[in-house]
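For this depiction, one protein chain was excluded, whereas all remaining protein chains were kept in their positions.
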Amino acid sequence: MSDLNINQKVSEMLQRSEANAQQDEKTFVRPEDELREVVAPDGSIIKINPLYDYYSGERPQEDKPKNAIVEKFLNWARSESIWVLGFGTGCGSIEIPPLVTPRYDMFRFGVQMRATPRQSNAFIISGYLSVKTLKRVIRSYEQMPSPKYVIALGSCTINGGMYYDSYSTINRLDKYLPVDVYIAGCMPRPEALLAGFGELKRLIKEGKGEKANEYARNFDEYKANQKKIIKDWNMPDYNW
Amino acid sequence: MINSFLGFKPDRSLYPKTNAEGKLEIDLSSHQYTKLWLGPNHPGVTGNMAMELTLNGDEIVEGKTHVGYLHRGFEKLIERRLFVQGFPTSIRMCVAEPDTNEYLIAACTEELSGYDKQVPEMAKWLRMLSLEMARLQGLLRGVPGQAGTFSLGIGVQWGTYLRDLILDRFEELTGARVYHMYIIPGGVRGLLPDGFKDRMEDNLKEIDQFIIKIRKLIFNNAVFKTRAVGLGVITPKMVDQYGIVGTNARAAGVKRDVRKDNPYLFYDLLDFDPPTATEGDVYARTWVRWQELIQTVDLIRQIMAKMPEKGEIRAQMPNVLNWRIPQGETYVKLESGRGEYGLYYVTDGSDKPRRVNLRGPSYTHGIALLEDMLVNTNIADVHALMVSLQVCPPEIER
Amino acid sequence: MEHARLQLVNKLFNDRPKSYKYNLFQMKLLIDRLTQHYNLTDYKQQRHNLAFVTVDKQLSPDIITHLRDYEGFSHFVLLSCVDWIEDDKLQLTYLLNQPNHKYEIGVRVLIDRKNPEMVSLHKMWKQIWTYQRELHEAFGIIFPGSPRLEENFVLEGWTEKPHMLRDFDTKEYAERTYFPRPGRTSNDPATYMREKLYPNQPVTAKTNKND
Amino acid sequence: MNIKDIFTPFTVWSSVLKDPVTIKNPIGREAAPRYRGFHYNDINACIGCGTCEAICENQAIDLVPVEGIVTKSGDSGLRPMVDYGRCCWCALCVDICTTASLRLTNAYTWVDTDPDNFRFIPGVDKKDWDEVQLGWRKPEPNYSFYGLHRQHMGELHAEDRKSSFIEFVQGYSKEQAQQEADRCVSCGICVATCPAHMGIPEYIKAIRNDDMEEGMRILYETNPLPEICGRICTHKCEDVCSIGHHGDPLSIRWLKRYIADQIPTDVNTYQDILGTGNLAKNGKKIAIVGSGPSGLSAAHYLALLGYSITVFEKLPAAGGMMRYGIPEYRLPYDQIDKDINYIASLGVEFKYNITVGKDITLDQLSKDFDAVFSGTGLHLGRSTRIPGSDNENVYQSVDLLRDIVTGKPVPVMPKVVVIGGGNVAMDITRSMARLQMEKYGKVDVLATSLEDEDFMPADREEIVEAREEGCTIVPGYGPQEVVLENGKLKGLKVWKCLSIFDENKAFNPKFDSAQERIFEADMVIESIGQGMDLSYLTEEIKSKIEFNNRGRIVVDADYQAKGLPWLFVGGDIIEGPDVIHGIANGHRAAMGIDRFLNG
Partner (left out) sequence: MSIYYKLGYTLLGLLIVLNWGMLMSAIFRKIVARVGGRYGIPYYQPWIDLIKNLGIRTTLSHGIMFYLGPVFRFTGAVGLFLFMPVLFGNEAWANFSFQGDLVLILYFQLFGMLGMALGAGEGGHPHSAIGISRGLAQHAAIELPMTMGIIALAIQYQTLSISDIVAAQQGSVLNWSIFTNPIAGVTILLAALGAMGHSPFNLVKAPNEIPIGPPTEYHSTFLGILMSSGAILHVMEAVLFMNLLFGGASNWFEMILKTFLIYFYSVFVGVVYPRFRIEQSVAWFFKIPLLLGIIAILMYSF
């Protein structure tokens, strides 16, 4: 590769990064996420922009239910098979182990834990969310396939809870993610959580579990709110 | 094992070189290394913590822990709250054993305001009971949980069930399942309900059986031994170098227990001897914790036998809304299930604390020690190590 | 039963003073030895097994090394910082534990709040760099040479002043950033009652207009 | 690895045949009896004091007005609204609740889709758990967040105090005052109840901070007679004190006295503390008729505003009823002088022994001065008008009390009966007891009132102390006749009183003539209330102003008489009778005068 080409590439890269910087001044990029060139084993040079190469660049689309009867049947199946993402975001997650163990045994009700967001339908936000976790929560949530549901536990998700004046935790979850069901308590007992799953099942069966579409519809608004508080937004807008 | 069996020496030629400063030179673009993030969204990591691992094959060449996902700024928030308001806030610093935080806040404020001599006897016994119950429920999760990290789930199922029974007792005694908010500055918030001791005794009998079952299941298990023996060794020399406390130190043969060394409450009235081991590996730590489980059951029995039937539960304190504490500073510690757990408390004469700093055992176990222990272990053992050190992330970042 | 309990309690109060006196005696000896070499101020015996001293910033590494190597304070407990904003000082507290005699000493070092810098002790104990990293983030203290000092510890993308300083107002920041749920108003009983019961009366008293 | 390690673990399979330990129906399972679940508030018992709001570390509680609950004395009309987006269920609000109305039930299941629903007023908004009785309640008295018991104030023993007119209540020491002040929860229920709206929580806070000068400044914002008020105020604030619902109410009066007592008797110190050293004059002149609490209060605040004040007093010293109606053992004269001297030091001119209407007319005052404030008080005794009450040995308490002060000879007889159950009746009862002690060496005074003991208008401690001093108090009897024998007073015939008010709430006592008693007496003192003397008002003035159906002058909110803009009226003749109403009237009238003159 001639020097000219390299110079050209470098100037292109510079332009791209400047364009990014102009888009959002607050954005700062970690060293490993910066534009870089990698030498492949065969000697060719591969240009990598980690933030845009590794992810989908599409906006989320609304998935409208199509056939009413089929959808009703599927909703029944969805309500009876809720797979919960095993992401303990806050202290409420201490009440998850009792649920999957003999005393409360939520498997009876078709609720199971799942380790990866790709296979999960329900996200339990177990209490307070620090901004640092919120960033990961957004990514996990966006990776979950639609239809997906969010269960918010405790006071912290409703209005900040006892951390209302903390510089680190958000106050209102519904500003950043669409929430299906709130369960009161600090933290809610496992029984209340099971009641929350019951309510979620009812909502899904009635066809009201369409918050994923709401997220897609109001995508710009949610994104604006998220970006307002996540100061180092070093991830792409679309995480699908 | 395969290497030792086939007589191979591990091939270190691919390993990164250390430079003059003692740091590893890792060039990620050299295709030799993989960056792997374990957590925060990871079902195996206790709490909500991330480990940034650089891998060479299955082996870790560099590990960094990242905390702060559960950061709520307690120490800042408590500076804004009255002394009595600080206690519901502070107990959420560690969800695994919240009672320890309650006791520390109460003990610090009492000591600095000079009310520590006036705490009634009954309240002290009840404080001890709730602290030991908290240790018991922690161990009921922790001991089988260690096998759970190697995917032996049955013990976890039983243990969590029994922990739930203890939580039921907590609920009767304190009015809440997890965040009990029971030990209040000056005393405690309630007497034992009627028939509590009988129900507790029933639960303890079940736990006795569980202890035997768990020995057969875990400690006499060939595969568990294969995995745990020799993993994550802490030598006695490391104990002071890293500030290792609690069961982790005791499993390495260094007998340190705040209950014995600096007795608080009525611990010097109880008959017990903290268990120790010498190997210092994951197996030894689990073994020590299992023996501690036996001991805690015994301690609860002793406390229930020795405590008075009734009595005053709270000293007459100043009006909580107007309570001011003169300027001073103190450090109060106790032995939690994870080790020495202390609170550095500074007051400035106003009705709010000036500075509160929690020193949880995880602070050293979870960062400095864990990061150094991760090197040269297999990724499959990462979170077994983490659990065996009993790392509780919320207590690191608070 | 009751009798046995009383016996136990008596035993407690008879036995305890022994260890109290032992600890106090040992601590007194220690302080005597230390004062021969160093200039200690503000000595305070907080408890029979806990004392605090203030030492000069320049001498503090020496004293801590001395305590570790010659006095057996081998267990490092805690490094903390207190913001005395009124005096324009930051107080660093190094808390050390002597495992044999089972007592603790807190070494206070006052540093300038405007220019907070302190010698890094990360070579003395392996966990100290964590404390120093946290204090750098929380109070903005610089420990030259401490590993990974500039890395994020608990916060990410933090652009405000260090969050544990007294003049950082967390409530104001939270309200500005995280918008609490609107629609809440509260009333002060005293003012509300006065407005309700005596709607026509002036609320506040007037004093001399010339003041 | 040994063979045992391979086979022992299989023992766990023994549990496969056991029944699962799972709870069959976990949803809605009942929690422990003491569980801290959702809030319930007994809104009838709640007084809206807001201590729950004060202690909540999460700011989860708001005090909001509730439809159907009226603000009244001792009840703010506000009720706590809980935000479950904030609550952490610590139940500190329950533990501190002064009325024990707030509690947590053991219900715990609340699932909702709308986050705004989690804000509710317990006890008002209907919830499923309202009927649940179990749950966390305010613990028993030996566990309390504030001191339940009042600091006992040192006082002379009954035997000692009944033999002299020395002040028998000794005042708080610093420790006592601070401990008493520590009990205050700063709710502010007392503030609106106090007629003068004194900043009670603030000055109690000053005591806690041991900042007497600040306390003094707070006192003088609304009350220029703290020494007097600190001794003899009827303390309506203490009646409504929120912590009085469970425990003794705070001794607000004694705390006020404590502050005033700490400042030396020196007008210069007062002026330094209050910053009233050199007041600028605005050149306007105000006349004040009567130097009772309302007159003094008006004089003080007007003086602060720069007016030149002249006070006309018909008696030889200032103070009105405070000096001439209240016995010395309750209110020593030097303490009255302390307050009055300070007011005088602000440039207020006192003209004694001048009776308005006789020595100078009101019209004259209206011409000489820019405005006139009249607080002439109730100085006429009221008679029962029962047969025989015109006997020479039947006296009026007001007259007797005044005579005791002015040093006139007071008739003291071995057996005395007092008619009346108010504070004045107690004053004369106890004064007579002291005079009897002086003269005869023993006490034989009997006081009788229409009301039952529980409804006697006198302060509780007055009755108790009177009994301690040897007086007999017989409540519940109505006087029917003064028994005369040969024109000489023999006793008082009374009938049992069945009811005092009729269906229309009008004063119309009913008696049971069967239960008749005769109290032997050489002397009967009537103390059933006082009347006002408005003779100083000329007919012309009377025709301009209005009177209401109780014969009182109609005034507006500024205490300006309707029809005569220059005349302001206050004190007992408008509201009361008590000292704190007088002070409040005077203060407000002063503000009114200022508004009237300066727009």
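We call the chains A, B, C and D, going by the order they appear; numbering starts again at 1 in every chain.
The rule we apply is simple: a contact is a pair of C-beta atoms (placed from the backbone, for glycine too) under 8 Å apart; a residue touches a chain by one contact, two chains touch by 3 or more.
Predicted model only: the values in this text are computed from it and were never measured.
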- Visible partners of the omitted chain are A, B, D
- Query: Per the definition of touch given earlier, which of B:I212, B:A305 or B:A380 contacts the omitted chain?
  - Reply: B:A380
- Note on the structure: Missing-chain contact, candidates B:Q157, B:T174 or B:Q241, resolves to B:Q157
- Filtering B:L36, B:I294 or B:V375 for touch with the omitted chain leaves B:L36
- Message: Please output the residues of chain A touching the missing chain, sorted low to high.
- Response: 54, 56, 63, 73-74, 77-78, 80-81, 83, 86, 101-102, 105, 107-108, 110, 112, 114-116, 118-119, 121, 145-147, 240
- For chain D, which residues touch the unseen chain? 9-10, 12-13, 15-16, 18, 20-22
- Item | Interface with the undisplayed chain - residues on chain B | 1-3, 5-6, 34, 36, 42-44, 58, 147-154, 157-158, 161, 217, 221-224, 226-227, 378-383
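Here, only the chains that are shown with their structure count from here on.
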- Task: Could you please state the distance in Å, as a whole number, between where the Cα atoms of chain B are centred and where those of chain C are centred?
- Result: 22
- Of all residues in chain C, which are in touch with two or more distinct other chains? 154-156, 163, 168, 170-171, 181
- Message: By the touch rule stated above, which residues of chain B touch at least two different other chains?
- Response: 68, 71, 73, 76-77, 80, 88-89, 161, 179
- So, in the complex, the side of chain D touching chain C is made of residues 48-50, 53, 61-65, 71-73, 76-78, 83, 85, 115-116, 119, 187-189, 191-193, 197, 201, 221-222, 275-276, 279-280, 301, 304-306, 557, 587-588, 591, 594
- Task: Using the touch definition up top, name the residues of chain B that touch chain D in the complex.
- Result: 81-82, 84-86, 88-89, 154, 161, 168, 171-176, 179, 181, 187, 189-190, 193, 213, 216-217, 220-222, 225-226, 312-314, 316, 318-322
- Query: In their shared complex, at which residues does chain A touch chain B?
  - Reply: 32, 36, 38-39, 41, 85-91, 93-95, 97-98, 101-104, 113, 115, 117, 128, 130, 132-133, 136, 140, 162-163, 165-169, 186-187, 189
